[in-house]
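Apart from one protein chain that is not included, each protein chain of the complex appears where it belongs.
Read from first to last, the chains carry the letters A and B; within each, the first residue is number 1.
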Amino acid sequence: MSDTSPVVVSSRTLAPAQTRWLQKYKFWIAAAAVLIVLPHIPGLNSSFMHSLLTQMGISAVFALSFSLLLGQTGLLSFGHAVYFGLGGYIAIHFMRLVNGGLPIPIVLVPVAGALGGLVSGVLFGSVTTKKAGTVFSLISLGVGELVYAASFMLSGFFGGEEGITASRTRALPLFGLNFGPQLQVYYVIVFWAFVSAALMYAFTRTPVGRMCNAVRDNPERTEFVGYDPQRVRFVAFAVAGLFAGLAGGLHALNYEIVAADSVSAIRSGGVLIMAYIGGAGYFIGPIIGAITITWLQISLSDYTAAWLLYLGLFFIVILIFAPGGLAGLILMHAPIVRTRALSRVLIAYLAAALPAVVAIIGAAILIEMSYRLSTNPELGTKMRLFGINVDAATPWPWITGVVLLAAGFYVFRLTWPIVAAAWERATEEANAKSMAGAAQ
Amino acid sequence: MLELTTVSLLNGVVYGLLLFMLSSGLTLIWSMLGVLNFAHASVFMLGAYLSFQIGRWIGFWPALAIAPVLCALIGAAIERYGLRHVHKGGHVAEILFTFGLAYLIEELVTMIWGRNPLANPVPAAIDFSLFSIFDTNFPAYKGLMMLISVAMFAFLYLALKKTRIGLIIQAALTHPTMVGALGHNVPGVFVLVFAVGSGLAGLAGVIGGFALLTQPTLAQTVGAIVFVVVVLGGLGSLAGALIASMLIGIVQTFAVAVDYSLLDLFRVLDINVARTSLLYDLYSIKVAQAAPIIPYLLLVLMLIVRPRGFMGTRDV
Partner (left out) sequence: MSGNLSRIVMAGLALAGTAFAAAAAADVKIAYIDPLSGGAASAGILGQKHATYFVDKINANGGLNGGEKIELLVYDNKVSPQETLIVLKKAIDDGARYIMQGNGSSVAHAITEAVLKHNERNPGKEVIYFNYAAVDPALTNEKCNFWHFRFDADADMKMAALTDIIAKDKKIKKVYLINQDYSFGKAVAAAANKMLAEKRSDIKIVGDELHPLQKVQDFSPYVAKIKASRADTVITGNWSNDMLLLIKAGKDAGLKVNWYTYYAGALGAPTAIGKDGIGVVKQVSEWHKNVLPEMDADAVAYEKRFTGKEDDFIFWRMKEMFEMLTAAAKQAKSTDPVKVAKAMEGMKMRTALGDIEMRADNHQLLQPLYVSTMSDKVKYDVEHTGVGFKTDAKVDGKSTALPTVCKMDRPA
């Protein structure tokens, strides 16, 4: 979303006003184009892939709303799923009304979710945003526990364990569409996701959005400027609640069911991990995180029962080595890419990646075999890893695993100075070029 | 009535002391390092698993001594090689690190010991009834638990009040930056505090392992309640943590015995509530049904009204 990148579109063929417009919104236009074509790309055009993409869209809105709190305002919430879930419940009840004959197009269900999220955000936010920091985090934890417990006790509204169901097809058709096929739902949800992302981006650009950053960085100074940090936090919280509720509404529309797990601590933890791994400090970060984690969740669990362990390791590695998340890693390279110095670092990366991959394979061998022995011993000790048949009862695979891990890691450590040096050279080059560019 | 009251009071005190055991280490860590340590309950769980394993090999009593030491070492390693690296990323990064660690430890435990609860019965040495009151037995392991919990309190209290390092830690509880400025080895103190806190969690785990269930979700089941204790008691206050533990233990235990709901109250007040009322579900919940969520209600209320808890020296 950088506004400083150089112009790509040739200005000769277009009128100046149009050029400026295109230039300003080129990322959004490109994103919209990609989203429209995506489900028709071979390999992505199955019903399962459509539902996976849809799920990514829902997660992205949810993670973006979380990042309005964590990234923009510095509020770490352990109970953000409350607003997702309450929005979802309102939306599903609204859907039932539509099923019952309320003459409103089903595509407007997410609006009901957004309203539900907003109302609950205002309601809870008025007490939880009084304080920032750890107090806020803990209150959000407590509220999350309370709402989750309530969802089992108040079965009239929450429908207990099995939740509330509705049908998205039992409604007035819109332009001849009944929204049964996943592809139609994909477009509805992607439309809403796109609009919400744009609105959230716009929010970060408003004075209030800017004040959120100020509250995050220095609440005392904010007060001097004449803003009440508590009010700013409240507004940010309500807006985050609105979009979390909208995501909940999208969830209701897509799955046609909302159950207690939508308000659970697991979901609250999940969105936190998504936003952080993607990079909460960057607008694009939570989107990257949502896509990555959703994909890992659905597909990694097909290959290994230890996927949670890998996810946990991935999270810790990102925390320690890339506090800016995946987005931080990617955007770090923007100046180098712009000055065409990327190839230098890529070679160094390759040198480091080879031993790293070896180490990871070694670790994976050990983890997979341990998992097999402890959780599925009766499946036998013979298993297939990376296309090779191994027997976990013999010492050789274990030795191989340890050797690969140790040797890979050792060589990997040796490559660090190389990467650092290449990186330094490339940034210097990039700096020099951009200086030269500025001088011209 | 007398029977239920007496037995409930006893149960409440026992449960309260179990909670204190679980959270005393966390009070120390949190007060000192300012880190909301989500992995504390995971170390507790490690204590349960390690003592189970050591107990299998060489017996219960050695396990009672060795498992906490191992947990202390693990805690020291977590601080030295993990937390310290993410420290520069600020509090959020630290909290998230412990959060990720909690995920990881659960999976590691699954990887080593499997998914199902282990057969971890009360060790034969303490598997007898200490006394009987109103025909209700009081098992010896609960007595041991109370003893350990009280001993923990005494040890921490004396260590903090009477030793030099204790004075430094105490000073650091209220004025963390000042202590560093005076030239004390604050990182060293941090490792020590984290190790001792984790060791206490490990010790609690030895008992908790058979008082609760030794399984990978053990940490999750107690994970949130330990925060409640520390928040209610107040940061930096050991006595506060003790009082909060007892309060939660007793309130929760007695709440279970109360079979009344808001509807009953309305009936006494002569207010009629229609069955179709939107909040009818809410009104009909008995206090007993809601007992286990009372701590979270207390947590939220306390944080809103008085973020420094009963006896805290500063806000959380």
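Definition applied: a contact is a pair of C-beta atoms (placed from the backbone, for glycine too) under 8 Å apart; a residue touches a chain by one contact, two chains touch by 3 or more.
As the structure is a prediction and not an experimental result, all values here were calculated from the model.
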{"item": "From A:73, A:182 or A:415, residue that would touch the chain that is not displayed", "value": "A:182"}
{"item": "Contacting the left-out chain in the complete assembly, out of A:19, A:165 or A:213", "value": "A:165"}
{"item": "Residue among A:20, A:221 or A:340 that touches the chain left out of view", "value": "A:340"}
{"item": "Touch list for subunit A against the chain that is not drawn", "value": "41-49, 51-52, 55, 149, 152-153, 155, 160-163, 165, 167, 169, 180-182, 251, 255-257, 259-262, 297-299, 301-302, 305-308, 337, 340, 342, 375-378"}
{"item": "Contact set of subunit B toward the excluded chain (per top definition)", "value": "3-4, 7-8, 11-12, 14-15, 18, 115-117, 119, 121, 129, 132, 135-137, 139, 142, 211-213, 215-217, 220-222, 225, 252-254, 256-257, 286, 288-293"}
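In this section, only the chains that are shown with their structure count from here on.
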{"item": "Where subunit A and subunit B are represented by their mean Cα positions, the distance between them in whole Å", "value": "32"}
{"item": "Complex contacts: residues of subunit B adjacent to subunit A", "value": "34, 36, 82, 85-86, 89, 91-93, 95-97, 99-101, 103-104, 106-108, 110-115, 224, 227-228, 231, 278, 280-282, 285, 289-290, 292-293, 296-297, 299-300, 303-304, 307, 315-316"}
{"item": "Complex interface listing, subunit A residues touching subunit B", "value": "70, 74, 76, 127, 130-131, 133-135, 137-139, 141-143, 145-146, 149, 153-157, 265, 269, 272-273, 276, 306, 308-309, 311-313, 315-316, 319-320, 323, 367, 370-371, 374-375"}
